[in-house]
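One protein chain is absent from this view; the other protein chains keep their places.
Presenting chain A:
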Amino acid sequence: MMPVPSSVPQPKDDFQEELVIRPLHSGDIYASFQFRTLWETDFMRGNKVSHYRLFPKSLGQVISKFSVRELHISFTQGYWRTMQWGQPFLPSPPGAELWVWFQDSVTDVDGTWKELTNVLSGIFCASLNFIDSTNTVQPSASFKPLGIGNVTDHRFLRYATLPREIVCTENLTPWKKLLPCGSKAGLAVLLKSEKLFHSSFHSQAVHIRPVCQDWQCKTTSWELRQTLNVVFDLHTPGQGKLEWSLFKMFSRTLTEACPLASSSKIYIDITDDPQGEQFEVSPATHLLSQAMVLGDRRTFSVYDLTQQITFGTVRSLNLLIRWKSRDMLRPLLHAERYVAGYGLQTGEIHTLMYNNHPYRSFPVLLLDSVPWYLRLYIHTLTVTSKGKDNKPSYIHYQPSKDRVRPHLLEMLVQLPPNSVTEVTVQFERALLKWTEYTPDPNHGFYVGSSVISSLVPSIVAMDTNSTREQPLFSSFFPCKEESSYFMRVYTEPLLVNLPTPDFSMPYNVICLTCTVVAVGYGSLYNLLTRSFQIEEPSPGLAKRIANIIRKMRGVPPL
């Protein structure tokens, strides 16, 4: 039978999946999944796209309906410990984070943002509907587009975090459904929720952006990346050997690659021990790959799941990794944040930024979004490095409006080499109306993580050609110059207590206060409407009754 050529040329789409496993210094193991779908299509300019193959239809419809240019959403449980685990491939703050660049054609960005958060809330089964104007900001410098586009008007950018958001199986299931193979084949079979949520850190994200297809950028395509980062705790104590396997991590082994994937690979980071004395991976593989990631050239053992020989005779792949001990990857940029002070009236937010480079200084952009009920006093802002004042070269501050929008503070700070920079700002805690507290008011209120974005100087030359074939984990952040790479660090979220009124007493309070006002009213009313008179004593009861009877008889009273 002759295949009938279709009248409309099908746009080309491509799906790749990879898993990177990096054993960590403390004995924990870091696994990072990335699933990328590239699709040469045009969602914009009124194009009606109806034939979806690998690209999920729900997300495609979201992009076209809300004129989204870039969408980044992440759900994270746990906090990434930079000093113990090094830098993650894709950083994310605890809770939920959503930032979106809209197209220039959008007229009412705030209304579109509200509808978009509600639709995404439905797609991901998360309570993103709590995102409103009181926790949305428009950063002016921090979140530049990661895809193509020369837009500098930050009116079309919206950024919001929900630090209180909890991630669970209900969020993983719809996320897995967006994958072309679902959780039936390929790397996604490893994503079992009982093992994934039993970990120190778990983060799942969706990133959608337009990218260039080739070096000259003649054609553009839409890229959807679904990433899942997880760090497993070292459970087996004191064995002398640190040992992990795919079965131990995920309670599954791999049997086949996703048939729809053009590439399906597993990378194990063996940089610190290429000879294999300290480190052992089985089954062994002779495929090696080198990649420039996070300013460092690292070596990986590669397992290609599209090749049948990877699975061996037993038709299943269970990687076993054994190592003795590893040197810590010392992160160049690291940040901490905490609340200082005591009592429920005032406090101070301290943000510490560590520059661990021995001789280079570099600028960082600090973004702080503080809710309105912690009233920041910007005249108390101090930035000190090595004990001396360090004046930021750019400050963008938008003060909050009660119950309408949060504070936004963006600063460009130059971090001197090998130093700690401390940013402090004082705040005052507000008393809210009794209906504005969460059901557990003494738990406290969450303040979203600060975002520190910077171009960190790199030891090796980075690759600036983003269209070349390279592993997914090294190609997420665009690289504009060779001597530095882009890094984003998130600090801890803060938990701040506010003074609470007594929730059991609204009626009592209304009555008591109105009583006091009535006492004032009553006293003044008496004095204003009455006059002084001499008091005549009233006669006894008997005489009064007698007088009444006499009045009825018409006789003069006693």
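Going forward, a contact is a pair of C-beta atoms (placed from the backbone, for glycine too) under 8 Å apart; a residue touches a chain by one contact, two chains touch by 3 or more; residues count from 1.
Criterion: contacts and distances are computed from a predicted model.
Out of "Large ribosomal subunit protein uL5m", "Phosphatidylinositol glycan anchor biosynthesis, class U", "hydroxymethylglutaryl-CoA lyase" or "Response regulatory domain-containing protein", flag the one the UniProt entry gives for the chain missing from this complex.
"Phosphatidylinositol glycan anchor biosynthesis, class U"
Of the residues listed, A:G147, A:P174, A:P478 or A:P501, which one is in contact with the missing chain?
A:P501
Touching the left-out chain: which of A:K218, A:H286 or A:R530?
Answer from the full complex: A:R530 touches the omitted chain.
Touching the left-out chain: which of A:Q345, A:T384 or A:T464?
A:Q345
Could I get the residues of chain A that touch the absent chain, sorted low to high?
342-346, 372, 375, 377-379, 395, 397-403, 407, 430-435, 499-502, 505-506, 509-510, 512-513, 516-517, 519-521, 523-524, 526-528, 530-537
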